[in-house]
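This structure is in structure tokens; I'll ask about it shortly.
Rest of the complex left out; these chains stay put.
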Amino acid sequence: MHEIQTLHIVNKAPDHPRFRRCLAMLAPGDTLLLIEDAVLATGLKALAADVPCLALAPDLRARGLEVSTGQRIETTDYAGMVALTAKARRVISW
Amino acid sequence: MQEVTPQSYTLVITGAPYASQAPQTALEFARAARASGHRIKRVFLYGDGVQLASALTAPPSDESHWPRVWAEFLTSEGIPGIVCIASALRRGLVDENERKRHELTASNLRPPFIIAGLGEWVEAQRGDSRVLYFHGAR
Amino acid sequence: MSRTLIIVDTPPYGSWGGREALDMVFSLAAFDQEVSLLFLDAGVHWLRKGQAPEDIRQKSAERNLLAAPVFGVEALLADDGACQTYGLSEDRLLDGVTRVTADAALLAGFDHIAFAS
């Protein structure tokens, strides 16, 4: 039994076509993990994701970003990223 | 502490060092996976990712030397590092065999990386290991 | 047997990601794995009839794709929305391509989903 249906890992900046495409492909039961340039999406006014969303803390810190409490985005580290991949039925790296 | 079911991972790196963050993220992931008791079955370099296996990289001394750091990690953990032959030949990465076959002036593959075909990747894809991709950002 | 979907979202000729995606597809097919190809966003340009890349000294992406059914590739899928955006009407599309709506439901039918770059 997997706790996550599909784990979507995005590493592209929010203005990259693949970032937008990934958002459009989320389904209930999925989880979104923002890494590398994708963590810049936490600075945007709205990130329209209806699924649990996490951002990689080392990548946030590198870019001078913090996740505000109102954003419903959790942070995680590399160990957390590993745990997410282990819990998911499938992983897509966008 | 939560119970961890050990997993077996194949990591596919398609982003080049000094052009993308992919080799760095993949390495931190691999270290964290090992620390959590998981197994890294193999690392497969594909597309621009093959540049990670260059023996001739010489970055500034205040920057990470990704090919060296990765090679040391693979050696110390006993993980096979496989470089896709088609990607490698197009991008000027060759071992001694390919050097001879194509009559080139030198070889530049960094041990312990070895050159092999996509069959190695297919193997991972159909086996029971989880295949994870680390792409470039552009 | 597990089912794999390889996705191409970059157009042919300007960059190499698509070619390397095709190599992945043909390798899977050669080892008798179930594999399909989905062309998404600007990637649908792989599917236009009448490509003639001789003057830019590259091999034809179109001819490359025509071999797909022969090699046992399950399906060539094209996102309908992207085809419309780029004016790729039915008569301009390579034969043997299935138009689909690329959404979560489509992805749900595959065990492995990957981009080449």
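Observations
Residue numbering begins at 1 within each chain, and the chains themselves are lettered A, B and C in the order written.
Here is the rule we go by: a contact is a pair of C-beta atoms (placed from the backbone, for glycine too) under 8 Å apart; a residue touches a chain by one contact, two chains touch by 3 or more.
Predicted model, so just to flag it, every value in this text is computed and none were measured.
The stoichiometry of the whole complex, written in the labels shown, is A x2, B x2, C x2.
We adopt the following convention: only the chains that are shown with their structure count from here on.
Taken as a contact graph, the chains are fully connected, with every chain touching every other chain. Computed centre separation for the pair chain B/chain C is 26 angstrom, with centres defined by C-alpha atoms.
Rounded to whole angstrom, the centroid-to-centroid distance between chain A and chain B, based on C-alpha atoms, equals 24 Å. Within chain C, residues 112, 114-115 each touch two or more of the remaining chains. Residue positions of chain A with contacts to 2 or more other chains are 93-94. Contacts from chain B toward chain C in the complex involve residues 12, 14-15, 46-48, 86-87, 117-119, 121-122, 125-126, 131, 133, 135-136. Only residues 1-2, 4, 16-17, 20, 23-24, 27-28, 30-31, 33, 112, 114-117 of chain C touch chain B when the two sit together in their complex.
Residues of chain B touching chain A in their complex: 4-5, 7, 9, 21-22, 25, 28-29, 31-33, 35-36, 38, 130, 132-135, 137-138.
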